[in-house]
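All protein chains of the complex are present and in place, except for one that has been dropped.
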Amino acid sequence: MTTLIVIDQAPYGSWSGREGLDMAFSLAAFDQSCALLFNGAGVNWLRTGQQPDGLGQKSVAQNLGAAAIFGVEALYADAQACQRYGLANDAIIAGVTLIAPDQTFMTGFEKVTFAG
Amino acid sequence: MNQSVADLPAHIHTLHILNKTVEHPRAAQCLATLATADTVLLIENAVLSAPEVAAAAPCPVFMLAADARARGLIAKSGAGTEATGATPQIGYEHMVQLSALATRIISW
Partner (left out) sequence: MADISLQTYTVVITGAPYSSQAPQTALDFARAAVAAGHQIDRVFLYGDGVHIASALICPPSDEPHWPRLWSEFLAEHQIPAVACVASALRRGLIDSGEQQRYELSAHNIRAPFEIAGLGEWVEAGTCSKIIYFHSGA
């Protein structure tokens, strides 16, 4: 019965990822099972060492740090996309599971939802 | 031009509603997750990619007639007849039927 929220937009250049995160946090707040998938350019959310103070924004990686506390069950990332964006294992924040977002993976979720 | 209900699949696991052309990264994500028990409905700009999606999909593919007509894509099939190499064009009432038949709907 898990809802998978997919974030496939890179952070800071667009707000839709933040609105995806809001959806995941809301589901978790109402005790609904949910997980996040970072796909395509969305994997850039997961890079360690983000310092967006020069943009007047807060670090999305920091927001994500609260995901487990809020009750988001898992953070998944497309392994191929991580490779494309030069995200080696030691450059990815803690608690992320690398997967291939194929048919087998997607079948495991009752709902698959984008924020926009 | 529109299909009768009899031409729609009897069961659909996931209805994939795609509204982007194949250049969009999300179209590739969609194609990567298709299964034989699924159905793809192309709407809005995605109708322009109907031949490519139909060639890649392991499942039935439909497109919204209003979107196809608006973009100058003329249906090659008459009412209820089998389309020859063309993606069947359906109305909003059939989009509703596909949605009702589907266990899961993913809007890409």
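Chains here go by letter, A and B, matching the order in which they are written, and residues are numbered from 1 within each.
Definition applied: contacts are C-beta pairs under 8 Å (C-beta built on N, C-alpha and C of every residue); 3 or more make two chains touch, one makes a residue touch a chain.
In this text, all values refer to a predicted model and were calculated from it rather than measured experimentally.
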Tell me which stretches of chain B touch the chain missing from the display.
5-6, 8-10, 17, 19-20, 43-46, 64, 66, 91-93, 95-97, 99-101, 105, 107-108
Where chain A meets the chain that is not shown, the residues are 3, 15-16, 19, 22-23, 26-27, 29-30, 32, 111, 113-116
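Here, only the chains that are shown with their structure count from here on.
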In whole angstrom, what separates the CA-based centres of chain A and chain B?
29
Partner chain B, residues of chain A touching it in the complex
6, 8, 39-41, 101-103, 106-107, 110-114
What part of chain B is in contact with chain A in the complex they form?
14, 25-26, 29, 32-35, 104, 106-108
